[in-house]
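Here we show just some of the chains, and they stay where they sit in the whole.
Chain IDs A, B and C follow the sequence of writing; residue 1 opens each chain.
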Amino acid sequence: VSLVACGSDNGGDSGSGSGGAKKIALLLPESKTTRYEALDRPLFTEALKAACADCQLIYSNADQDAAKQQTQAEAALTQGANVLVLDPVDGKAAAAVVSSAKAQNVPVVAYDRFIENANYYVSFENEAVGKLQAQTLVDDLKAAGKTSGNLAMINGAPTDPNAADFKKGAHSVLDSSGFKIAAEFDTPDWSPDKAQAWMEGQLSAIKNGLVGVYAANDGTAGGAIAALKGGGVTPLPPVTGQDSELAAIQRIVAGDQAMTIYKAVKPQAEAAAKGAVALANGGKPESTTEKSGVPSTILDPVAVTKANIKDTVVKDNIYKVSDICTAAFAAACTAAGLTAN
Amino acid sequence: MPADLQDERLIASSGVSGAVSAFTARLRSGDLGSVPVVIGLIIIWAVFQIANGSFLSSRNLVNLTLQTTSVGVIALGIVLVLLLGEIDLSVGSVSGLSGAVLGVTFVNKGWPLVLSLVVGIALGLVIGLFYGALYTRFGVPSFVITLAGLLGFLGLQLLVLGKEGSLNLPYDSALVGFATRSFLSPAIAYALVAVVVAAYVLTRLRTRGARAAAGLSTAPTSMIVIKAAAMAVVLLVAVLILNGDRGVSSMFLLFLALVVATDLAVRRTRWGRSVVAVGGNVEAARRAGINVRMIYLSVFAACSTFAAVGGILAAARLVAVNQSSGGGDTNLNAIAAAVIGGTSLFGGRGSAYSALLGALVIMSISNGLALLSLDSSVRYMVTAGVLLIAVTIDSLSRRSRQAHGRA
Amino acid sequence: MTVTPAPPDVGAGTVLTLQGISKRFGAVQALKNIELDVRAGEVLALVGDNGAGKSTLVKTIAGVYTADDGTMVFDGREVRVGSPAEAQQLGIATVFQDLALCDNLDVVANLYLGRELRHGGVLDEVEMERQSWELLRQLSAKIPSVRIPVASLSGGQRQTVAIARSLLGKPKVVMLDEPTAALGVAQTAEVLNLVERLRERGLAVILISHNMADVMAVADRVAVLRLGRNNGVFVVSETRTQDIIAAITGATDNAVSERAARRSREEGPAS
């Protein structure tokens, strides 16, 4: 309700750049997963250029530290940002940023993770991602004719609030799937070697009957796969992932990893950039739905498997076939029908 | 001639010119105290101001004071353990745990704020006493005790926060208000400056009188006046600039008060003297009849208590607590602040002011870099470079001191 | 050499008695069954070769080490001294051979460590500094400034600080472990004067020294340790220096006497 008011009276008096070019701040949460600096930032920059040629971008990355993000948000406000596009380290803690931004009549776009009282929200929902990962795993197993057996679950960092969302989504599918979650692990720092060591331990503990592995992201999936291979498990059980790292795509091509999550970052970045520009100019962002009173654009994550690599990451120009099909993966690529053109 | 200036070998110096020449001699021999760190800080500020004009704006400097506080308070505790020649790796976890306990009891359980605060801070105290007991009773190295603490209290923090993992503090609670919206009114701020300068002059004059009465050398009155004037100018300029935006933050003022109090406790009480003695030479301190156990206990307790206070302030400022509260580089920042400020890792040498200066250096770098839109990779490298340069200035001066034989 | 009647017995009697003290370090038996007693108003010299166990014995009395065996009687009561603080409370002041100063603290802080003067809870630096200068002047110390860390003092200056420290409390027994080793001639004379003043005040003094001239000059009795065992107690006024040296080295025919003999041979014809 107050959003409109806030948006409209903001046009005139906010920040130092009110007369001339608008300043848009993009605040990303971390640099340890590839997507933020490799995809979100360049795509957002590009989209912003397209939506508003003389808009100026302020960029910061918080290295997974909520207090640092607060510092960066304050720095952006100091520099007269007209809109904050905030991908929060912790969605709840971001409320403080929102309120200090609001105090200066600067609207906030919640990017990727929901923030209460934001002016606009663009995201693939974390829970939906978890669900999709789990569903793909279950479907994969069912397709292979398995309806029961042990699953191992490798979740994200116990200190990362978002990991809890993925975990929740995955559980909502797996708990009722007929498969048994034999063991579960919150990976400190999302560390691949921790995931590897844990998986190795489980190979001693569970021994047989392991039919699939839920791994929350591609890094931990890599660790799990290294453990499975090192432990001589053949054939490899399906392993999930997330983030569409190149390494993960290659593992999918090679048949080591079952799937990863592809978030079409481009539409997300575009929606966020457009929304930000609209807010900066005192307008209203286009939205498709609403979440807790915040106008929202919710996008659908896509599960990437061997079958649809070409239609997803390659098609969206995230990776070229030549990136994926390096010498080591050439044979697998041919087998998967992945060839340049 | 005063009793302490009778030795023929002492190079004479008197009056203002004497003080100046003594100071330049100290400069040349590298015995500079915190001057080099301050120079490093000024250079950092100048560079960031050139890189981005809003760095030295009132608004940003007010932000800087707010950002410095919680790390600074934690670093204050670290200064104490470092003075003893020990280390506390768990300040991050302890600060996170205290914040979590405060949040859960205050928000979820609905306890009165004061009770939650007391419990949160007392928790730090108890943890510190526990460390001290382990150290003095079993002789486990503090590195290992507090490493275990780092892990253990992180676990406890996760447990306390439970499944939700993250919770907001009420934005309009007194605590959050104190940390985010409470600033001194300009009049009070200027009055405070006056009081501080007056107190300084008075104590200086009192000491002067006492020394003269005891037949010892005294500082020339003109020097006292000059120093007081310099102090007044610096404080007034600072207050003036901060008042250009929201003003002097109450939370930052609390930090400054803690720094001054800690400094006095270290330099002017029997306890502080014992801490420095134990840090310099435990065995000598023990033989002098100092209750070494008590000193260890009290210092570990003080450190964890400061960590708890810092954690609560951090939570109040973030208006939330979550699983990563106190994580990340809280530990490293706090320890680095103390070390950069000039406190030795090997015990027996340091000052409470190093927490202030070091925290300012670290947070200035982080604040300044946040103003420049840099890639994470570049930002890490620039941080490293700036840090190194700031400390090298300090080390170079200390080194020349060594060359002059004052090891 | 004059023969005076009996050992001086100025004070009431024995202040400190050790019985059967033993101390082992790893494979080395540093002290074995040591017996010793000191009376009030007496200077007892403790002598012995390097490594004889003198410092170990002093540290055991001062509560730095705990003896493996044996008992200690102080002022008529059997005591167990568990820490240096306890020894100080009993009234035992000690100057250790390794001085045990805090190098990072200045002279004043070291002098008053553990017993700082206070004024309303806060250290009274001015008064401590004033008294320090007085104390140091008494000992003829040549210390240019009392506000520099003791790390930068010369060996003799450090030793003077350590000696001055031990005079600050109100001890009943003062133990001095080679107090004059690093002192200049004037300072040595002052310390020997000081020892005599302490005796006059009725304190018991245990003095360790390798300088036989000093020992013969100020001590009333001399206890000799050899390889960690008692090797005789001598009343100074009844004993010749050679006898004590023989007890220390375990032979009448030793480097000292040889050297003395050789020098007198050499000098004989020269003069």
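Structure notes:
Convention: contacts are C-beta pairs under 8 Å (C-beta built on N, C-alpha and C of every residue); 3 or more make two chains touch, one makes a residue touch a chain.
All values reported here derive from a predicted model rather than from experimental measurement.
If you count every protein chain in this structure file, you get A x1, B x2, C x2.
FYI, only the chains that are shown with their structure count from here on.
The greatest centre-to-centre distance from subunit C, using averaged C-alpha positions, is reached by A. In this assembly, the C-alpha centroid of subunit A lies 76 Å from the C-alpha centroid of subunit C. Note: centroid distance subunit B to subunit C, computed from Cα atoms, is 44 Å. In subunit C, no position touches at least two other chains. The residues of subunit A never reach two or more other chains; the list is empty. Interface residues of subunit B, counted against subunit A in their complex, comprise 52, 54, 57, 59-60, 63, 66-67, 70, 154, 158, 163, 165-168, 171, 180, 314, 317-320, 322-325, 327-330, 363, 366-367, 370-371, 373-377, 379. Listing the residues of subunit C that touch subunit B in their complex gives 62, 64, 83-85, 88-89, 94, 96, 100-105, 109, 113-116, 118, 121-123, 126-127, 129-130, 133, 142-147, 151-152, 165. Here subunit B touches subunit C in the complex through residues 3-4, 7, 9-10, 207, 210-211, 214-216, 268-270, 273-274, 276-277, 279-281, 283-291, 348-349, 405-407, going by the rule given at the top.
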